[in-house]
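With one protein chain withheld, the remaining protein chains of the complex are depicted in position.
Per-chain numbering from 1; labels A, B and C assigned in written order.
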Amino acid sequence: MTLHGHVPPEPDLVQLLTPEGVRVHHPDFPLEITDDEICALYRDLVLVRRFDGEATALQRQGELGLWASCLGQEAAQVGAGRALRAQDMAFPTYREHGVAWCRDVDPVTLLGMFRGVSLGGWNPNENNFSLYTIVLGAQTLHAVGYAMGVARDGAVGTGEPDRDTAVLTFFGDGASSQGDVNEAFIWAAAANLPVVFYCQNNQWAISEPVERQTRVPLFQRAAGFGFPGIRIDGNDVLACLAVSRMALDEARSGQGPTLIEAFTYRMGAHTTSDDPTRYRLSEELETWKLRDPIERVRAYLIREAGVDQSFFDEIEAESERLAVRIRDACRALEDPTPLSVFDNVYVEMTDELAEQKASYAEYLGSFEAAATGGAA
Amino acid sequence: MTLHGHVPPEPDLVQLLTPEGVRVHHPDFPLEITDDEICALYRDLVLVRRFDGEATALQRQGELGLWASCLGQEAAQVGAGRALRAQDMAFPTYREHGVAWCRDVDPVTLLGMFRGVSLGGWNPNENNFSLYTIVLGAQTLHAVGYAMGVARDGAVGTGEPDRDTAVLTFFGDGASSQGDVNEAFIWAAAANLPVVFYCQNNQWAISEPVERQTRVPLFQRAAGFGFPGIRIDGNDVLACLAVSRMALDEARSGQGPTLIEAFTYRMGAHTTSDDPTRYRLSEELETWKLRDPIERVRAYLIREAGVDQSFFDEIEAESERLAVRIRDACRALEDPTPLSVFDNVYVEMTDELAEQKASYAEYLGSFEAAATGGAA
Amino acid sequence: MSTFTMAGALNAALRDRLEHDDKVVIMGMDVGKLGGVFRITDGLQKDFGEARVIDAPLGESGIIGSAVGLAIRGYRPVCEIQFDGFVYPAFDQIVSQVAKMHNRSLGQVRMPITIRIPYGGGIGAVEHHSESPEAYFAHTAGLKVVTCSNPSDAYFMLRQSIDSDDPVIFFEPKRRYWGKGPVEIAETAPLPLHQAQVVRPGNDVTLVAYGPMVATALQAAKAATEDGRDIEVIDLRSLSPIDTDTVVASAQKTGRVVVVHEASVSLGMGAEVAARLQERAFYSLQSPVLRVGGFDTPYPASRIEEEWLPDVDRILDAVERTFTF
Partner (left out) sequence: MSTFTMAGALNAALRDRLEHDDKVVIMGMDVGKLGGVFRITDGLQKDFGEARVIDAPLGESGIIGSAVGLAIRGYRPVCEIQFDGFVYPAFDQIVSQVAKMHNRSLGQVRMPITIRIPYGGGIGAVEHHSESPEAYFAHTAGLKVVTCSNPSDAYFMLRQSIDSDDPVIFFEPKRRYWGKGPVEIAETAPLPLHQAQVVRPGNDVTLVAYGPMVATALQAAKAATEDGRDIEVIDLRSLSPIDTDTVVASAQKTGRVVVVHEASVSLGMGAEVAARLQERAFYSLQSPVLRVGGFDTPYPASRIEEEWLPDVDRILDAVERTFTF
């Protein structure tokens, strides 16, 4: 026998809806869901994609400085987002627009930081959706700390559906290599915290394929830390919903953390500044298009659920209205005033900073004075 | 089925010599070893413990500022140390005195940093034993980088016994929670580097029991990153030698990293500044004394190998000589000169620093001038 | 008025805040049963439980990162970094998250986090146990940085730091932990956290110091009286923000200033104090603001740390140079 003898079996991927739109049943992950509920998920998927597409367009038109598209990852995000209860908390990266949607964060709010009128600007506790975090992996430790608070508040394992609280945190295949993410695993396991780690393995970290980060499937890492990991079809909104629900339920009931690897694909560029043609083949995109997260739901609704055209027309119309609202609202986002940079650095502004603000105000005033010909 | 259903089986511990000194054979880890070789290991163990004890005594006498004793971990360290080939490289923490011994680093050299006459002061490439690293886990990434160099130098998998090179890095159960250690796992796995991660789980991180760091055996973590992990009886020098050899051989031959968890016990205080009575029961120490790493070898040599008293007397005499040499050499270690602080900051000293050195020299000189009554 | 060691005063302040606000939690390595390697949290886990005094897994980034999450959840974490040289693994979480989260949220979420760091040398320790990293944090917008020099300040400043709704890096001069001093626990109006204090009035020269160097500066001032020098000593207390007015007022009176700290001189606090003084008191200065600090080298082996660290002689040498300039 050698230490390196073993070859791990290829993992099977939890799937409840095939790319062709056929509903399959998984012995371990039953999902009770009505066609109306699937219609609602379809609506989420379509509107999220539409919003995302508008944002990309707005960037092209110079209305946004940057956009990180979630194209192709809508199911992974909506499935997870819809598994959350109101009291649950989510800690996103910079790409979870679909989760934000499910948390009722106005899409326009998200545009602020990409337009450059703010650095985020929303209140994490308003919709229980934390601020976008750009530093890879940092948010996973915030989720751990928040979960420590949840546990200390006695909001785990009481059995009260509106009280027990879970924390869901997102990260990418690339971020899985950051020390912070692994420390988060350690903390969550050691203290058995109500955290679900949700890794969207979209196959790429900018130009680096997931093979640069790991030679085994990412979900397997959890077992090494002492909690369950599972890989799901990240383009199957039903699988994402079912498994996220189970993991969140188990977290709320005090059974501790889970790692979910949503196996998906970044269909667009990393961001609008990226040019994927430099590092990946278009064939890859073509194969993944066949696994499109929205098409399969549409196919199901038409073929199996017999949903008629009017439903799709209505959603199309709604997405048009959304697009218009977003375009107008984006352009209407106001630039902050130069002096505002001093305002939210501290809860209690320091005298130093107050002085800097005052003298800068005076300096700015001198121009107006000059402009209006008024004597300084 | 639930995600949290499974209970992992308790791991078995690779053991080749029982605490009673009985040689047992393990199907997967055969060890070809002569009684003479076991005598040599016994000598290592005794001399390392003696050196370590002298250092502790020297600290009590005020000759050292601090000492981090390896008492109880001699087998874990000697077993690993003796598995190394000359060309292999070791990256220690601050406690690997037994490994240093096997690398022919003069024990007195190690005393320098604990006496405060240096910050380490040896050349990592002289005995292929890197500098002691106090920042937890940092050295595991150094090992990874060194292994990258080894691979680039074509010193892996050639089949030439004196050319193929492995890297062995040490860390503790507590350090396993640092991001750096986990990043090291990721790098080593992704690039299939010739690194063996050797975790001495001595059950404690100062006052924190290993349960604070993990709820599953540490060796299991490796599988999650895609390389083998194994737990061995860290108080059994034969098991440590056999498994380290196998892991290092496989690393040299290009099969990649391994994590070895040497299950052992910190019999002494964390360091001479620590007071374990504040946080652990003496019963624990008593049970571990029954698994003493040296006693079992002595028992084997007497009962099974029929080694006679003269051998033990000779080693006793040698350890006496060692103790005397260490005491004298330690006291003889000279303090650096105040001006030496400027000398090894850079290979090329900056003008700035040269000026600081010059003016400080002048300042120091002014006292001598004053003392000798000489005019400045 | 009772007498405390600085360590005892810090422990009392923590105990007081734990009693006063159940959102206060303490996190760090060995802060539980052991009471911390310096015993600053001695007895707190026993009295407040493992849910409020938490022995953390051994990752500084984990400690600070989870403090951020606790703060979002409405907690008021007090983190202990075991030694100055071990704060760097948490640097990213401190600089990019703790310091910026409030700003990022446009003021909608608060980071009332206190990060306690025993710092400075002079205790004969091995590498990484004697550093003075305060300048890194004082240069970081969004953080407040303070340090105490005596048991009374230790007690009140730590309480004020924990009460602060802004993140505070609280530097504790470890070599002064066992020094005793009076603390008026009942005091209801302690000096504001970010105000400097003239701890010895004088007219000839101003010594600006903080943390461990205040005692040394006071010794120097005492010794200088023999040479007929009347030295004023200012304890900066707050490193960000700096109470510039107090320092400027003193400089305007004495015309001569020497700044003292253990950290390397280049880009240390002394640089900022000097830069501000020449901006604000240009015509009052009779000589350049001089800096006495650690040299621009790594902290040395302990056997020569006393030569490396500023001491009475090096301070007096600088004082003389402000006259013979």
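Following the convention adopted for this analysis, a contact is a pair of C-beta atoms (placed from the backbone, for glycine too) under 8 Å apart; a residue touches a chain by one contact, two chains touch by 3 or more.
These numbers come from a predicted model, not from an experiment.
When the full complex is taken into account, the listed residue touching the unshown chain is B:184, out of B:46, B:184, B:247 or B:301. Among the residues A:66, A:285 or A:347, only A:66 touches the chain that is left out of the figure.
Contact with the undisplayed chain is limited, among B:67, B:101, B:114 or B:146, to B:146. Between the chain not shown and the residues B:21, B:53 or B:121, the one that touches is B:121.
Against the chain not displayed here, subunit C makes contact via residues 85, 88-89, 91-92, 95-96, 99-100, 103-104, 127-128, 135-136, 138-139, 141-142, 240, 242, 263-264, 266-272, 274-275, 278-279, 282, 285, 287-291, 295-298, 325.
Although one chain is not shown, part of subunit B still touches it, namely residues 89, 91, 118-126, 130-131, 135, 138, 140-153, 179-180, 183-184, 186-187, 190, 343-348, 350-353. Think of the hidden chain as still there; on subunit A it touches residues 65-66, 94, 112-120, 134-136, 174-180, 205-208, 212-213, 273-274, 278-279, 335-338, 340-342, 345, 352-353, 356, 360, 363, 367.
We take it that only the chains that are shown with their structure count from here on.
Taking the mean of the C-alpha atoms as each chain's centre, subunit B and subunit C sit 36 Å apart. Subunit A and subunit C have Cα centroids separated by 40 Å.
Inter-chain spacing, taken between the CA centroids of subunit A and subunit B, is 44 Å.
Shared interface positions of subunit A, i.e. residues touching 2 or more other chains, are given as 179-180, 183, 186, 190. Along subunit C, residues 56-57, 59, 61-62, 89 each make contact with two or more other chains.
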